[in-house]
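The complex appears here minus one protein chain, its other protein chains still in place.
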Amino acid sequence: MKRRIALISTGGTIEKTYDELRGVLSNQVSVLDIMLASLELRGVDVDRVQLMNKDSLEMSPEDHTLIAETAGRLAATHDGVVVVHGTDRLAVSGDRVVALIGTPASPIVFTGAMRPWELRASDALQNLTEALLAVQLVPPGVYVAMHSQVLQFPGVIKDLERRTFVKAGDGP
Amino acid sequence: MKRRIALISTGGTIEKTYDELRGVLSNQVSVLDIMLASLELRGVDVDRVQLMNKDSLEMSPEDHTLIAETAGRLAATHDGVVVVHGTDRLAVSGDRVVALIGTPASPIVFTGAMRPWELRASDALQNLTEALLAVQLVPPGVYVAMHSQVLQFPGVIKDLERRTFVKAGDGP
Amino acid sequence: MKRRIALISTGGTIEKTYDELRGVLSNQVSVLDIMLASLELRGVDVDRVQLMNKDSLEMSPEDHTLIAETAGRLAATHDGVVVVHGTDRLAVSGDRVVALIGTPASPIVFTGAMRPWELRASDALQNLTEALLAVQLVPPGVYVAMHSQVLQFPGVIKDLERRTFVKAGDGP
Partner (left out) sequence: MKRRIALISTGGTIEKTYDELRGVLSNQVSVLDIMLASLELRGVDVDRVQLMNKDSLEMSPEDHTLIAETAGRLAATHDGVVVVHGTDRLAVSGDRVVALIGTPASPIVFTGAMRPWELRASDALQNLTEALLAVQLVPPGVYVAMHSQVLQFPGVIKDLERRTFVKAGDGP
């Protein structure tokens, strides 16, 4: 039987697209639908929730709270929730869910990317694939799934040097 | 801490490459290493085991037994085993593991593809990504991971019409 | 001012697509429109003419004559003609144009591919790009454009070993 998953998009590197006139990558349109169309999704039905489209460095405290509350609310009506989020402040939103809700009614899995999907070599599709699978397999809780690794909040931080997420205190 | 995973390749559509002279797709060289190089694998260390490179329609009963015994043996020395296999006879090898070993010492996850990795639009990378993640999250047992779905043996069959795997008896 | 080009498709490797059920590459649907949509074409307006969709090894003498006559006729009403053709018998059609028409009213440029467009690594887009540019730059005549090379008929043959076209008599 298919699981019903809510997919919340908030922006971040994963969704950045190229602006030919200005020559920069920015958060303008959502590429999540294109990514979803390129995957074979037999185990899940996905409800898309476009909450915001921001570089997470520009998120306000209210943004993090809105993301946490939305994820928690949807966890009660779905079999799981995936949140696509900029990696720079992903851990802030993850910690906010734990602080506000504790253990959600179903798993909440954050993901993002170090390189935009628009790039030929990108981790975006890998990470989205992993989040959509992890949300089916882990017990209720708050997680990040990226780079063939699932880590549980609290205590998850972005390791800038290694360009991925780690548990606080973990050595290389 | 990284998990140590054995990755057994046996061939199948996922590894088929194009022969310019004959104009056909066949199992000649392994493309798994190219696929692995395109993924960010932070949670696993992968030991590659090239067991055979066959279209599974050409596998003998001895081939299936060899695959099952190799997977079972490696499950005892690793944190998990992924087996890349042609989809046509994947379920035969999966059932063989259960028949010979019952519950292995660590999870054994089969995967494959409906379309060769060499094709621009292929499910190969999605399925390999999923198998490498699922093997970290499921309890010891025998599974197939493909198309955003993880199914446990026994009782898994290939549904030709829907072009994916299903549990025997499941409706669409 | 834009040139008006007729683009005749006849099939061949370049247009082969993958049949999941049978596991083979064959000429079923035309992928030329997808290829055209991925190019920026500022110098040409393209009229699509879907003449046939055949592996050229299966072309009859009548097929070659039909291709030659159609190309010659369209050369009189356009600024140039591009013919997408299987490479195995491409030279037969090229020689047929010269035999039937001599020098056409505008350039006729054949092209094809050694590897189907559906493959991740394919020469299809390169060759189509080259044919659409060459047809704007060469004087009236019959040519093949492929692999960064433009050769004029008659006297063009496929070199199986080097997997490209050469002028008869040319050494490596």
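A, B and C are the chain letters, set down in written order, and residue numbers restart from 1 in every chain.
Here is the rule we use: a contact is a pair of C-beta atoms (placed from the backbone, for glycine too) under 8 Å apart; a residue touches a chain by one contact, two chains touch by 3 or more.
From a predicted model like this one, the values you see are computed outputs, not experimental measurements.
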Residue, one of A:1, A:24 or A:37, that touches the chain absent here: A:24
Absent-chain interface as seen on chain A, which is shown: 13, 18, 20-21, 23-25, 114-122, 160, 163
Chain C, residues in touch with the chain not shown (by the definition above): 1, 38-44, 114, 121, 123, 125-126, 129-130, 132-134, 136-138, 145-150, 162, 164, 170
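Criterion: only the chains that are shown with their structure count from here on.
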What is the distance, in whole Å, between the centres of chain A and chain B, each centre taken as the mean of its C-alpha atoms? 27
Whole-Å separation of chain centres (CA-atom averages), chain A against chain C: 46
Going through chain A residue by residue, note those that touch at least 2 other chains and give them in order. none
